[in-house]
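Here we show just some of the chains, and they stay where they sit in the whole.
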Amino acid sequence: MKKIILVFVLLVLPASLQAEEQSCIGCHETATPAAITQWQGSAHFPSVGCSDCHGTDHERMRSGEISVTAHTCGNCHQQAFSEHASSKHSLGLHTGWGCTRNMPDRNREECKFCHDENSSLAKSKVQCARFLKQTGEMRAIGCNRCHEVENSCQSCHSNHLTDLEIVRSSRICAKCHMGPDHPQWEMWETSLHGSLNMTMGDSIGPSCQSCHMPQGSHDVSLGITVTTGGNDIPLEKATVEREKMLDVCAKCHARDFARRDLEVADKVRQQANDILKEAETRIRQIGDQNLLEPSPSERPKHPLSGNTLVLDSQMLYEDYSHLERLFFKMKKYDHAKTWKGAYHQNPAYTHWYGNAELKMDLVDIKAEATRLEKQALLMEGGGSTPGKVDDRDELERLTDDYRRGRMSEQEFQEARKKLLESFSGDGK
Amino acid sequence: MKKIILVFVLLVLPASLQAEEQSCIGCHETATPAAITQWQGSAHFPSVGCSDCHGTDHERMRSGEISVTAHTCGNCHQQAFSEHASSKHSLGLHTGWGCTRNMPDRNREECKFCHDENSSLAKSKVQCARFLKQTGEMRAIGCNRCHEVENSCQSCHSNHLTDLEIVRSSRICAKCHMGPDHPQWEMWETSLHGSLNMTMGDSIGPSCQSCHMPQGSHDVSLGITVTTGGNDIPLEKATVEREKMLDVCAKCHARDFARRDLEVADKVRQQANDILKEAETRIRQIGDQNLLEPSPSERPKHPLSGNTLVLDSQMLYEDYSHLERLFFKMKKYDHAKTWKGAYHQNPAYTHWYGNAELKMDLVDIKAEATRLEKQALLMEGGGSTPGKVDDRDELERLTDDYRRGRMSEQEFQEARKKLLESFSGDGK
């Protein structure tokens, strides 16, 4: 590969390179010394120079308008780029960037992530409602700092180093593959695989890359048999991918043994799906009774589905009821830990962080559902004395006016607060 | 030790070994190359061959019916085996395996973990109700993947390696000793002990093994003075064990200094017990008023205790009330972190993950108990009928008296409890 780069570079380098490099280095030895040192210590030095990746428009570099993208690296690293572009790492980013048209401060470069040149048709159907609800700043550091992976090789390789030691370590994956929604790093580090790797190295214990990027492949979807972008992988494809993963397992384990273990994980996932379904059904019962507080009709619109109850992969973590919030934790965090923990051979994530939490979530959801039903029953039958009935009628009239758009959210809140204070004025 | 193995092996090896080994290696060099390479690089090579540990019944090996157990290793490694068999690591497994008679797909080998040959008497009284509630798959990966430790030396030593570097690292303990119920790995890694060990090695900072397996002892119960299998350790034994642990501490610390620190941890544990007791008492009050939703009589039977309220070490994490779920988190997670964190010298686990959560759990439990009582009061009649109005007036009068300092907190709680019981006497 290095040879290819060199040849390529020698053919395309403008005659003026030497001069240009000098002009960059002249300032950046002081402005960003580490960047220069790292480049000078890298496989890119001296043949691949500053302008080959950064171009020559210094103003737009400084403003952050132009940046080095995966396409820049792909000019030389063609195989890696194409493997990467066809993998989940590519789809992942669509999820995040798919919505940047809603960003006032969006970079026009981003359009290319979802649209072919001069086309308004999205390359990917995946949208992210949660992303749409966030501020530009939260999107930048909270969402895109990971979802930039499709179009930024630096996301894993860092900016100026070419040392492969970095990208062969599971630590580089931890940057994104950690946390409550998918703690693969935590699961791996505390699994037998991880402890063998951290004590004895890649030859004894597998890293993330050993199983998910065998022989340095950049197709991280290899051997994945479960959902992608919220949708199940078709059985035929899953069957083929399972065998690919077993090829990896068989480097150390008897294939039958590994197959049994992965099939146990398949069942764990199915059982977790059933528990999740039970909770969802109970929540829909409450929704059907119009007992969610606030109800979908009382909330800011869901970015993709408007005033409806959304419990699927586009579920939000804000602007809804406590009951849905309990389900979000169950679905996005605990359900994921249960089955991902099983595939990653981590008992504590499968059982304690996963299964136990999943079942306690179900307890909480049923309890809150029952509470809402009993409360409704009491609100229905409440108001023993005529005066009290009037009070409550007044509150209901107020709420109706608000729902019918006869007053603003703020007017409603103020009037409501006044009314409730008048209630609590006399008694307790 | 190696000599002993060698001698033993040379005496017992069947003449046909060479041939047998060849027949295994012939296939497994391709089928499980890493296994072969690791064995060839191990202290077992060449004298201890495949069939010495795996036997010769290939069909039952492939089906997973027969596997290499601690007894297999114990044939040579007698001292390690006997130390291990008398330790918590042995009891631990009984907890998990003690219930496999309930597993449709159980391996008959497992009977030996709890029963002597031809005896139906359990070696251990410990049973695990939580285990009994799980599916075969969740038991396999979620429970037994850790609880296999008694009868599987590979659980720590891995399958074919004999390199002790692995089992001298705290990382190997992390595999099981992590997570919400007993995060010893997390506590250690972020303690002074752990950071010294991870930067400077065993000679400067102690690993798990330095304190719990001194001189390579396999009796991990050494120096443990607290509960084992849910029961307190008798004072006499605890006193003896404390001195054993101080012998370890004294390798680095002044014995008086270490003793003071462990006694602080003893008190922290007692104080945590008291906070837990307060919560349990409140929950039993609610149970006595039959206000748990669902009530024990409305639930699937507890695997060991049937339709009763279970708040002890056999407590479940499913099929019960929100109030009990709050207590499960408090008891199994936060209470454990408080005192284990103190013994492991980790301030954040003792205080933030432990004590602070423990006290917030108490807040939550009292709040939910109050909510249930008020809801019951309202379901009763919420003061619609004259009698009920009197009841509520009585409660308010009581509360006023207390707020005006006319009775102590305790007098108030007792009077209040009596009153509420009188309410729940007639209805629901």
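Think of it as A and B in the order they're written, each chain with its own count starting at 1.
By our rule, contacts are C-beta pairs under 8 Å (C-beta built on N, C-alpha and C of every residue); 3 or more make two chains touch, one makes a residue touch a chain.
Treat the numbers as computed from the prediction; the structure is a model and nothing was measured.
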Quiz prompt | Size of the entire homomeric complex in copies, 2 being in place | solution = 3
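The working rule: only the chains that are shown with their structure count from here on.
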Self-check item: Chain centre separation in whole Å, for subunit B relative to subunit A (CA means)
Solution: 33
Quiz item: Which of the residues in subunit B come into contact with subunit A in the complex?
Solution: 31-35, 38, 62, 64, 130, 134-135, 137-138, 140-143, 145-146, 158, 161, 163, 165-166, 169, 171-172, 174-176, 178-181, 185, 293, 317-322, 324-325, 328-329, 371, 375, 378-379, 382-384, 396
Quiz item: In their complex, what parts of subunit A are in touch with subunit B?
Solution: 189-192, 194-196, 198-200, 204, 250-257, 260-261, 264-265, 267-268, 271, 342, 345, 347-356, 359-360, 362-364, 367-368, 370-371, 374, 378, 382, 384, 428
